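A single protein chain has been removed from this complex, and every other one stays in its place.
Now for chain A:
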Amino acid sequence: MTVMHAQVLAAGDVSGFGHDPWWIMLIKAVAIVVFLMVSVIWAIVWERKVVGWMQLRIGPNRTGPWGLLQSFADAMKMMLKEDLVVKNADKFVLVLAPIVAVVPSFMAWAVIPFGPEVSMFGHRTALQLTDLPVGLLYILAVTSVGIYGFVLSGWASGSTYPLLGGLRSSAQMISYEIAMGLSFAAVFLFSGSMSTSQIVAAQAHTWYVALLPVSFLVYVIAMVGETNRAPFDLPEAEGELVSGYSTEYSSMKFGTFMLAEYINMYTVSAVCATLFLGGWRAPAPITTIWAGANSGWFPLIWFVIKLQIGLFFFIWLRGTLPRFRYDQFMKLGWKVLIPVSLVWLVLVAVVRAMKNEGWQFGRIALWTVGGVLVLLILALVWDAVFRRKPAGGGEPAPEPAFDPMAGGFPVPPLPGQALPPVPRRAPRAQRRAAAARAAEAETGGTDTDDGDGSPSPANAGARSAATTSTTGKGAERDDR
């Protein structure tokens, strides 16, 4: 292990990049753009299909075989729509915003490694446009510029809901970028490099998803927040903000936002694959039976499969989870993800320092696990000894009662305020018993046969009695 990492650290140069002839660079750049466009066309059909299946529908199936031409139909529809400009808008910024959103999402792909060195028209060249010693910093910086597209579109529309959507978008992307950067830092510590090709090379034996599972989890949550996708699609929450920042956009200006969103999904999936899932490398069982899986043009297959898994994950989330409330979302980002990544980063740094000192694996494990255990015990002791005092000493000041319509608007509870208890229906057995008792009192008889199949008059009476006496609205419908 130590030897392997020492080699990785020593090999931290990217001098192989940037020496291609201009026409190879051109081919690569055009290929990336074409790849992204085709991927987006596929993603739109695939998303509609998968969400359809998850909702027990068929999904688009009218255009082309299996609905495959749906994206073209969508694009044609968008291009033929009227390009509206709202009277109140700042016209220049309104047009600028979608461009600012989409250009950085393309730019980030310049440093994504698609595969190893291949032979292209007699030249040996890596399947990657270029690489920088600070490649991941470049990706972070470029994607952070993309935020402007969303913020400015919200502002330039000159309308309330877009402004709120733009505000949410900026706050959300900045908050989750911190957690994302911290999960990157753990990868930097282990790979000893910020260049994407070096990080993939460092995962030749073990993928970082196995070595750094916490970073992987934090990154996966942060990447959904960063792309404004469900369940974190608060900037375009249609129940609250019409369509958020893109409300006043139509035609291809809106289409550009869609393009940016889908490319961003692919970008974060590609970064996820590069950082944690071994980049273009084939998964373990394939490499053991097929030695050539990681050479030549084959790695493109693994890379595209990993991208599509990432995309499917996004669609799956959208089909499964309801939207977060804004305060819950911010709490998750600032009070859970960032502290967890900070603590994890310290742990990773300690392990890395021990490895640099040349310690054996057993010794490292002993010291880390021991240290964590000692800290936990200390924290528990601290909790037991010191936490009690303020609670016993004085009663905490009572919080002002929660007013769900404070200021005339429905509002969520503030921190420290508790929601009033939601009236719950009694369990079915109790309701049945209560209904039976009520029926008994009503008829005076013993006709308590409440099989679901044969509703007798007494039973119907009992049901209405149960509805009025013990439970609230909807109980009757639920019973049937």
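By our rule, a residue touches a chain if its C-beta (ideal position, glycine included) is under 8 Å from a C-beta of that chain, and two chains touch if they have at least 3 such contacts; residues count from 1.
Everything that follows uses one rule, which is that contacts and distances are computed from a predicted model.
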Look at the options "NADH-quinone oxidoreductase subunit J", "assimilatory sulfite reductase (ferredoxin)", "Cobalt/nickel transport system ATP-binding protein" or "Cytochrome c1" and return the one that UniProt uses as the protein name of the missing chain. "NADH-quinone oxidoreductase subunit J"
Chain not shown: contacting residue from A:Ile174, A:Ala210 or A:Val346: A:Ile174
Missing-chain contact, candidates A:Leu132, A:Ile221, A:Leu307 or A:Leu332, resolves to A:Leu132
Can you say which of A:Ala141, A:Ala210, A:Val336 or A:Leu373 touches the chain missing from this structure? A:Ala141
Decide which residue listed in A:Ala179, A:Met194, A:Ala230 or A:Leu277 touches the omitted chain of the complex. A:Met194
Residues of chain A in contact with the chain not shown: 88-90, 93, 132-134, 137-138, 140-142, 144-145, 147-148, 151-152, 154-156, 158, 163, 166-167, 170-171, 173-174, 177, 194
